[in-house]
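Every protein chain of the complex appears in place save one, which is left out.
Let's look at chain A:
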Amino acid sequence: MSFPRKRESILSSHPELVSPSQTRFQDLDPGFYSLRLKDYSKSGMTKKHMISPVKIWRRQKDIGKLLGKKGKIITWTMIYVAGSEFKKFAPYPVAVIQLEEGKKITAPIVDYEKGDLRIGSEVKVILRKVREGDKEDVLVYGVKLKPI
């Protein structure tokens, strides 16, 4: 049995399979924490996460293209009860926005005043630290939104 020499992407030979959706497909996959290790050294069963550099690399390729772009808030919420990794930031607002070019993104809002949190408000895409792991982990930068 021999393996094919060249792997062709099925999508390159079948353009009709390419989704018209604007989603960057890496947006679908879960986040930067790839390894879930059990840390028995401290309090028994607390879970310790490690940030995966390869996942950061995969997901950050497109970030540069978004920076500085402007858009409008389509809807938003203020998260009071957060998951484990975001607990220390709560409460924090998150919005779905539509960029002037039509593309939509979902990201937290920072540097805001209460009046900025309303549907239709204008925001700009900025680069911010989004995750902080263990002291040996790489820092993760990503997209956040700032009111204009």
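The definition used in the following text is that a contact is a pair of C-beta atoms (placed from the backbone, for glycine too) under 8 Å apart; a residue touches a chain by one contact, two chains touch by 3 or more; residues count from 1.
Heads up, the rule we're going with is that contacts and distances are computed from a predicted model.
UniProt lists the omitted chain of the complex under the protein name "Acetyl-CoA acetyltransferase" (options: "Metapyrocatechase", "Zinc transport system permease protein", "Fumarate reductase/succinate dehydrogenase flavoprotein subunit" or "Acetyl-CoA acetyltransferase"). Hidden from this view is one chain, which touches chain A at 21-24, 26-32, 47, 59, 74-87, 89, 91-92, 94-96, 104-108, 119, 130-131, 142.
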